[in-house]
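Removed: one protein chain of the complex. Kept in place: all other protein chains.
Chains here go by letter, A and B, matching the order in which they are written, and residues are numbered from 1 within each.
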Amino acid sequence: MGTAPTVARRDRLGLGTSPLRPDGGPKVRGEFAFSSDLWAEGALWGRVLRSPHASARILRIDTAAARALKGVHAVLTALDVPGSELYGLEFQDQPVFASDVVRYMGEPVAAVAADHPEIARRALELIEVEYEPTAPLVDPEAAITAPPIHPEGNVVRHIRLRHGEDAEPGLPGGDGLVSVEGTYEVGMQDQAFMGPESGLAIPDDGGGVDLYVSTQWLHVDRDQVAACLALPPEKVRLHLAGVGGAFGAREDVSLQVHICLLALSTRRPVKVVYSREESFFGHVHRHPARMWYRHSADPQGRLVKVEARIVLDGGAYSSSSSAVVSNAAAFSSGPYRVPNACVDAYAVRTNNPPCGAMRGFGAVQVCTAYEAQMDKLATALDLDPVELRLRNALASGDRLITGQVINGTAPVAEVIRRCAAAPLPEARPHPPAMALPGGAGRTADPARVRRGVGFAVGFKNLMYSEGFDDSSSARCRIEGGAITVTCAAAEVGQGFVTLVHQIAEDVFGTDGVVLAPAETATVGSAGSTSASRQTWMSGGAVDAACRAARDALCGRVAARHGLSPEMVSMRDGRVVSLGREVDLTLDEALAGDVVDESVTFRHAPTVPLDDKGQGDAHVSFAFAAHRAVVDVDVDLGLVRVVEIATAQDVGRVLHPLQVVGQIEGGIAQGVGLAVMEEILVTDGLVRNPSFTDYLIPTALDMPVVEIAGLVEEPEPGAPFGAKGVGEPPTISSTAAVAAAVRAATGLELPRVPIRPEHIALAAQ
Amino acid sequence: MAVFVPTSLEELLTARAERPGLDLVAGGTDLVVEVNFGRHRLEDVASLSRVPELGGWRREGPAGPGGHLVLGSGLTYTEMLDPTLAELLPSLAQAARTVGSPQIRNAGTLGGNLGTASPAGDTLPVLAALEAEVLLGSAAGTRLVPLGEFVTGPKRTALAPDEVILAARVPVARGHQEFLKVGTRNAMVIAVCSVALVLDEQARQVRVGLGSVGPVPIRALEAERFAAEVVDWSTGRFSGGEADLRRFGELVGAAARPIDDHRSIASYRRRAVEVCARRALERTMSRQAA
Partner (left out) sequence: MSLATPSPSEQGAYRLEVNGRGHDVVDSWAGESLLYVLRNRLGYLGPKNACEQGECGSCSVLLDGRLVCACLVLAASAAGQEIVTVEGLADSEEELSDVQQAFIDHGAVQCGFCTPGLIVAVHDLLGRLPDPTELEVREAISGNLCRCTGYGRIFEAVEAVRRSRLEASS
């Protein structure tokens, strides 16, 4: 499969083909309604006041002057929260508004609603908050034992993973063993989706509220909002508005509670749109990590033991830290057979910005470390790095360091081989400056540019783990001439809406179904659009609901015509019998009746990790390999990522074009983390909350992506045999780029993002 | 009405005289950001985009050495890339191409870069190396101020409340020019540091302007004197050896006054201007014979 496999088509529609996105037309016309595009007659503009301090006591809040400003309709603080003062994804530990202390820079303190966004801004300036700043706790290592900054303590979770016969700290015994050691760091990455947080809340006459919002998980937002508003869940109706990207940043509640409070308090519709700066403060980020590792292997390069200590900085509140650190521990040794492991992984609270979900969470951080270790080990053993990885590659039937046996597919060796086999790109003979490190800045001296190649492999769980009751609901209703599918899965750009039509095509022989808007009132939870789970979970739910509806309809027709049920099926959207004696339109087949089938789909159950970090905690795993080619200006330390080749374990390709889109997009984020993306925090204060200084790759920074292989080994138990494809591209692409820069420079470079000074000042 | 859109220089200068300190906006790439972010409370503002006298560029005096180029303050970065002007001022064109994105280059202007006087203003080290003067005008008349006197500090200038930046006046120099800018992205990035190098074959001078390594654009005078000795002025090319390049780089580095900030650290900035400076000088060797 090449890099430009296909063009979307209108003539072939089912699974395995690339039909057009149903929302493509509105999106290219600028007519697609994102959450920031909504308006209601009489709506007010809401804004939130945030703490300028990372750690402070609040001595006094005076809102009188703000309330007195003409055009201001509400000024709310913690005193105005009728229900739960706290919310949170896993644990309710985060205040709707800070009242006594603030624990991070940007923590909400008050909210206003006004006639015009500028009046709202001026109102915020008139709110007097008297802070008494306190020394922030910003060192995650120190946080483990420091006095608690939160009633729940500083250690959100410590996973003490002990696996194998030699599971305690210390070098393994044995002849000729080789050990390598290193300490690695990962900076704080931001999801930096393009559409900032926004929403529109409309109060109803009965004390309830409709919230139109961009989110990844409608129902869990609904439950948190309802609890804070002290309303029953059915009085809070969430509707998915157009989502401008997510990548994990919309999994936690941001503006949802504030905007509903403002709407209920003013009895007016309220619109909130975060600025880019506020967006940086309004959502969680990828956990920064510090990781110590020691790998031991026998002379043939077989891993004997991995020891690791991993500290993730979760910032002020827990968000999804517990799941992130669980992943970090479980995947800490990479997709390799490791008989003995001793891993201590911590997620801690500090006064830094809260961290939570971002594409590949937990797995991305540790991959940068274990893959650097594998390269060190290859050097120590004088083995080819690819060969070393092949010698240790996990396969189906192998045991992870959590003790779990992989029952599904694990084509690790295959993705390694196919990625490594891709031909290397040739160096341009006379590259223009724009194609060299430094790009438009014309800094490169071709004689001082070194090329490097790096290889990395990564993996991650698909879907939710550790006993979470992970499910998705879907409903299929056939009425009149129409088939309507309802599912609350959040379309965030990935193309779930396309998949629904493909499934319908396969089930009904027509893609002419209506996909109802995603909302909370008429259908159950679809779970989150995260963890590479929606194709499996909501795809599975939609497929099951469609099949149930089809079978019900066909069964009724069969009964009516005295046929056995298996004699009747659907073709081209019509209900037909085997010999076409019966051939009915939907309307005719229904005969005035209605078919309405709801299905809740669940994956195989999992269990929590035990006190030794052992247990069948995961359902399925996906693997990918990346090979990066970089050019490095060794004097200036500037890096040009030239090409990324990749092979990925996908189970089955359902939409070739969308798979490529996920791979290229995920690689872009991996490249960004490798060489430029970091939220800089000093003493708890964010120094670069803007697109001027938080840099993400532009079109000139994106390497050529060579898709060397999409490995299709259908996953048992997966609807369609398909694995989620969203996260693996991000997991090992960062590690591969870092490895390539190390190869080009000969430097250790234990931290990502690699900054120019790490190279330029070390090389001398 | 708080937004004035004057259509002649006279109208603009009158407005500025009547309302000293009246905000001025051309491309909006600096001021409107401040307004959008609530950091600048806009009262009255005059848009410069429809004042014809501020646009374009022209020659003044002889075409070659001794003559000048007068660049209107409304000249956009995109217009600096125009081949005719780029041939006369290649380093300015090179700098302009590093500014933001095509959208920013279509809107942002020379006058805006001067008026904002950011230490990271990309054209400023070039104008310093070109020994540009800034032409200021008010209802009372005009005055020419050397760039080094115009930029008085980070984001501070000698512009009086009733004045408007009319143009930059640049002496025509024959010789190689270079501009190099270091940023952590291949495009659309604020300078971590930058180096402009201008050879003036008539005056037998090498002039070096540095950006983002001090509160104002810096001239590396000692390095310039040294470089003048290692250029073969019959060809306009660097004619020294590796040791000369190293020395030149060190002298440029010594002239820098960099700081640590969220974009980089001082020690890297100093190293990077050294590297860029020696590369700039070395590139004069590959100059095509004029």
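The working rule: contacts are C-beta pairs under 8 Å (C-beta built on N, C-alpha and C of every residue); 3 or more make two chains touch, one makes a residue touch a chain.
On a predicted model such as this, the values are computed, not experimentally measured, just so you know.
J.: Using the contact definition given at the top, list the shown chains touched by the missing chain.
T.: Counting the whole assembly, the omitted chain is in touch with A, B.
J.: With the missing chain put back, one of A:253, A:705 or A:722 would touch it. Which one?
T.: Per the contact definition at the top, the residue touching the missing chain is A:705.
J.: Return the single residue from A:64, A:79, A:144 or A:194 that touches the missing chain.
T.: With A:64, A:79, A:144 or A:194 as choices, the missing chain is touched by A:194.
J.: Looking at A:104, A:247, A:293 or A:623, which makes contact with the chain not pictured?
T.: A:247
J.: Of the residues in chain A, which ones touch the absent chain?
T.: 3-4, 7-8, 18, 20-21, 23-25, 27-34, 36-41, 43, 45, 115-116, 118-119, 191-196, 200, 202, 212, 242-247, 269, 273, 275-276, 432, 434-435, 440, 492-495, 657-658, 660-661, 663-669, 690-692, 696-700, 702, 705
J.: Residue-wise, where is chain B in contact with the chain that is not depicted?
T.: Residues 1-3, 5, 25, 27-29, 32-33, 35-37, 41-45, 47, 49-50, 78, 100-104, 106-107, 186-188 of chain B touch the chain that is not shown.
Operating definition for what follows: only the chains that are shown with their structure count from here on.
J.: Take the average of all CA coordinates in chain A, do the same for chain B, and state the distance between these two points in whole angstrom.
T.: Each chain's C-alpha centroid was found; their separation is 43 Å.
J.: Can you check the complex and tell me which residues of chain B touch chain A?
T.: Against chain A, the touching part of chain B is residues 36-38, 94, 97-98, 178-192, 194, 262-265, 267-268, 271-272, 275-276, 279, 282.
J.: Within their complex, state which residues of chain A touch chain B.
T.: Listed in rising order, the residues are 121, 275, 277, 434, 437-443, 445, 635-638, 640, 675-676, 680, 687-688, 692-693, 695, 697-701, 755-757, 760-761, 764.
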